[in-house]
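With one protein chain withheld, the remaining protein chains of the complex are depicted in position.
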């Protein structure tokens, strides 16, 4: 890790704060009935997205899960388009059809927002295959949880990517739980990075609560993949501070475990350090929070005011081709 | 390995020869149009079944693939019932409904004969689960090929078995090809036993062409499983001397590779050794071949003469329960 | 006693777990979490982790393990959290559970119960709003049922466990909160017959599962218009109770089928085809289907509602069928 300068400290903290406040706003709006369906918050895990995403190039691709607000926001989807999507409005990134679990933006190569656990890993393999086939030096970054590792689609995707040496970065957000099931109750091998060996894939583990550590790990991984050395498995240990979804009573985690992890709050840790090394001041923090608040106020107002997709457009683009019936 | 006595030498060789001659007879009968559908021969791989199967107890369970004649025969299904099955006759072990790929015998706890590659691994996990649940000290032995290892169902089954420490013995018959696709073209990690580590499962590799080596490896594995130490992954390196199925032109394997493996013919190797150590004589071999020939002649005659299931019984036992319509 | 569909299901599980030591429940988050729809909340504490078993996210793996456990002598209840994930277990359900008995020459029956939540209507968007009942109902060797009432939620599970064959129970997720009266001694119910939930003489509204409520409501609205609709709840989707279907059509001579699946390939189509084959001359007007529009189901509320069957659509379809086109 290089010394922290003001510029990068601002960027890191900005991303962390934007995601945190966005998620908090979503939780409120869910309670207020503005957002419906499933809502999976990223609070506690922000350092993963804030650490990885800025290291990707615009030409790279991102494929993610239903817990992807943080990925989408840092990747560059506007808070407006995300909020409008969650409000079910036509101005949303998917015309309000996708909601929280299905955020897409083709122009940013952000391929979801996929809600079948591990179902998106093969897509990432295919995106990587397309790049390898055409000789493009791009990377596909694929985010998924520890729970996804048990799925057959994980296994098949890992083997394919490694067998064909595709430029795919697999990022396992190991938050220690798949819904209410603790890692040791769903994985025989709890050291997930070790699983990569079974696919002859290079792997690393890093602290997913420290945005600088994440960024450095991502840099190493991306260098490897970009050099054409094949795919890479990066396990980031993290924790979600909230329930799995808004339906989750959250009875399955010991209180002291939660408390312990809360001490590793990625925002707290990073802002303290940035201040300690003099990269940021309290005034910067206040300023940043103000900026983010303004952005989110605007996004919410925008979403609120935006019209819904007219019912007549329900059947628009079920297919793209012209069809007889 | 203990010194080879006459008794066990006869048993080993008998099983090897029975399977080999049975398969040769099947090939002939296929050409004669008596056997139809898919036919996958086990020639070259006999030491696996002849080595493992006799170490199992009658109370243990066996779950296998579509290349399972050898497993069925050594497990104790009669040549008559197998041959009749392949002739599509009602006296067959599945009334002629299953054919070559679906041999079952509930009384011998022989659970197929499954033709979806890797689809039977979860069944083996469930059989193991039933034993663990009821506290029975039985083992479920599950046979599958190297190709199956790429399937998601393999992955899920391995994790479940290890996570729940179930008494399942996974036996990978690594014959280096999945149909026409060589191991290195379908597996990123060609050292298959290494994959077991990703599931925290104990594993071993052994020469699958030497029946004594196989039997010794099976004994070690079975002791482990029977002691309640959890599942076990046993990779047996072997080779099929014939094509994948009767439809396979077999163009994908180098001639010298085939020739090299033919030098390891499990029948040749074992009979030579048994003679060298004085456990068997040439006269024994002749006698054995005669016995087996008589058994197969009888089986074929039986199958030939047996009646087919009447067409009126087509719908018999689609379900076991009484149904309204 | 006043209760809910969820609670009725839970009591059915408790009863089964108590009655038969071979019965156990397994699935994603059925234990510590209490079930994605809280059906099994408290059962882990009552029956322990062997009998209320959390599984990894491995739908093919644990459904297959359920089949194996059934072969091994147990009576597993496997919960596939939702029908959307059942695609991952389709190979096991079809190629193993359904086929094993017949293709083994009648040797290996699979006494397995698989439960799953189905249907749309909660703004869960395209990947979480499926209705694949008819696909599974098309497979010989399976039995498929859809409890639509508290009694059936309470009573179908035990009967399914007694069945020697694999039984799939589809629970429409909108029903879990359904409240109503249930007899204190409510117990097992048959899995074979369709039930007339409302007698009528002008038109038959045939439906099942999550659409029963809408259909009954539509029947009330139709009554206000002077149309006396009969509502038939199929209950069993495989086998279908052909006699009951033919009986209602023979009585009313008009048919509307209500089904939350996409129209093409729906069970509603199968019902119409059967009526044509078995009672061609009974119908006085073209039959109609009220199904989901042929679109992936969107998140936005208005769009989702527009995609799904509704009371209004049923009333309108029945009106057309009774009064003729227009």
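When the chains are written out, they are named A, B and C in that same order, and each has its own residue count from 1.
Here is the rule we use: contacts are C-beta pairs under 8 Å (C-beta built on N, C-alpha and C of every residue); 3 or more make two chains touch, one makes a residue touch a chain.
The structure presented is a predicted model; accordingly, all values stated were derived computationally and were not measured.
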{"item": "Which displayed chains the hidden chain touches across the whole complex", "value": "A, B, C"}
{"item": "Contact residue for the chain not shown (choose from A:153, A:173, A:207 or A:265)", "value": "A:153"}
{"item": "Touch criterion as defined above, residue of B:67, B:80 or B:102 at the omitted chain", "value": "B:102"}
{"item": "Per the touch definition above, residue among C:90, C:196, C:246 or C:302 touching the missing chain", "value": "C:90"}
{"item": "Residues in chain A touching the chain absent from view", "value": "61, 63, 92-98, 102, 104-106, 111-114, 116, 119-131, 133-134, 140, 152-153, 156-157, 159-160, 163, 316-321, 323-325"}
{"item": "Touching residues on chain C - with respect to the absent chain", "value": "60, 84-85, 87-88, 90-91, 94-95, 98-99, 102-103, 125-127, 130, 134-135, 137-141, 238, 240, 261-262, 264-270, 272-274, 276-277, 280-281, 283, 285-289, 294-296, 298"}
{"item": "Touch residues of chain B, complete complex, unshown partner", "value": "36-38, 88-89, 95-102, 114-118, 147-148, 150-153, 178-182, 185-187, 247-249, 251-252, 308-309, 311, 314-315, 318"}
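Quick note on the criterion: only the chains that are shown with their structure count from here on.
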{"item": "Relative to chain A, chain with the most remote C-alpha centre", "value": "B"}
{"item": "Whole-Å separation of chain centres (CA-atom averages), chain A against chain C", "value": "36"}
{"item": "Length of the line joining the C-alpha centres of chain B and chain C, rounded to whole Å", "value": "40"}
{"item": "Geometric centre distance via CA averages, chain B-chain A, whole Å", "value": "46"}
{"item": "Where chain C touches two or more other chains at once, by residue number", "value": "55-56, 58, 60-61"}
{"item": "Multi-partner residues of chain B (at least 2 other chains)", "value": "152-153, 156, 159, 163"}
